[in-house]
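Note that one protein chain is taken out, while the other chains of the complex remain in position.
Up next, chain A:
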Amino acid sequence: MAFNGHQRDDDTVDEDETPTKQPRSNKEMPGYFRSEPGSEAAAPAGRATPDRRSSNATARHRSDSVKKTRPPFPWFGMDIGGTLVKLVYFEPKDITAEEEQEEVENLKSIRRYLTSNTAYGKTGIRDVHLQLQDLTLCGRTGNLHFIRFPTHDLPAFLQMGRNKHFSSLHTTLCATGGGAYKFESDFRTMADLQLHKLDELDCLIRGVLYIDSVVSSGPSECYYFENPTEPDRCVQKPYTLENPYPLLLVNIGSGVSILAVYSENNYKRVTGTSLGGGTFLGLCCLLTGCSTFEEALEMASLGESTRVDKLVRDIYGGDYERFGLPGWAVASSFGNMMSKEKRESVSKEDLARATLVTITNNIGSITRMCALNENIERVVFVGNFLRVNTLSMKLLAYAMDYWSKGQLKALFLRHEGYFGAVGALLELLHPS
């Protein structure tokens, strides 16, 4: 989707170091080969600019430049959020024998460690189901891996980097998210690593556009829920984001950012809310004593929020017709908890469910208002709050559809929380 008609002819992509591979498609490198004046102008001056200009010269010349500007392995992109660190790692699969020989031991060891495990330490996890196979990136073919671990375990990660002599590889570590700023000095002092810090929203958008453009086989990256207002008939359906703009991008991490995206380089942060994934988990921990997101979700799936929330029908006996409010609508989140008896009769599961519903619906309302104010009809929800959280996704789909009378469409992306990290990786390969 990133290309949208301003991609250059295919033969320019052919000039590759790995001629054994067919060029995957015309969807590989968003923004890299473009010479659109607009995007040039938007790009800050940097070392990449002369190279990009030279891409207008002969094909041979450009192939050299690709080789020249291609950073050394390993290729990482990192997004250090308030709760989770998201890491994407590109594992080259087209390593020649000659290369293999040259490759330093440290590099091999890192590759082996990451690709042969699906869990790292106590809390690191590789989302195998999200792995992208046979991806051509910057002329190299390989697999893209998606790894996450809690931000509070960052010291352990740095320790590992130190043990594996990561710094000896002289790689640039592209990182985004607030933690890139907060922990910059820790990277330097603990692991002797220099971070290349990137803006999280730039990375997010870049990542979204890229992933959507490269996923061509397997489950569709973008999907929506059909019949969101009928629970029995509500099913997940693939969606093609061909002409995505304008688009409201709602990133639900610990907190929430809402962006209006008009083109790849033209977006604004409309607003945000502090009631996000962190609030859900934080409140659940306090209310139920749970300690992980998975636990909280599991409890929520078993609970009943209507015991906790006060519904319109609890007050009016049915619909509040004067204002077109259906009886099932929540009048007051946690409203029943004003009463002592009811506080004593609810279960932890009910409380978890109510917390999830409250946070999700609130994000839904704010999003809907932003969509109206910005006059945008398509909303893409991303962020790790939605990870394994079909409950929230269906609620959002429902809320968008119901309250907008079918005007708004809620879309979701499979790689929900990793786009920032992907954007950071792309920045490493193709500095904008």
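One rule holds in what follows: a residue touches a chain if its C-beta (ideal position, glycine included) is under 8 Å from a C-beta of that chain, and two chains touch if they have at least 3 such contacts; residues count from 1.
Here is the rule we use: contacts and distances are computed from a predicted model.
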## Note on the structure
According to its UniProt record, the missing chain among "Vacuolar protein sorting-associated protein 33A", "4'-phosphopantetheine phosphatase", "glutathione transferase" or "DNA replication licensing factor MCM4" is "4'-phosphopantetheine phosphatase"
### Message
Looking at the full complex, which residue from A:T69, A:T83 or A:S432 touches the chain that isn't shown here?
### Response
A:T83
### Query
Who touches the missing chain here, A:G276, A:G303, A:G417 or A:P431?
A:G276
#### Entry: Touch criterion as defined above, residue of A:E103, A:D199 or A:D319 at the omitted chain
A:D199
### Task
Pick out which of A:Y120, A:F187, A:Y224 or A:F334 touches the chain that's been left out of the picture.
A:F334
#### Entry: Missing-chain contacts mapped onto chain A
81-83, 150, 152, 177-179, 181-184, 199, 201, 253-255, 269, 271, 273-279, 281-287, 289, 308-310, 312, 315-316, 320, 322-323, 325, 329-341, 343, 351, 358, 361-362, 365-366, 369-370, 372-373
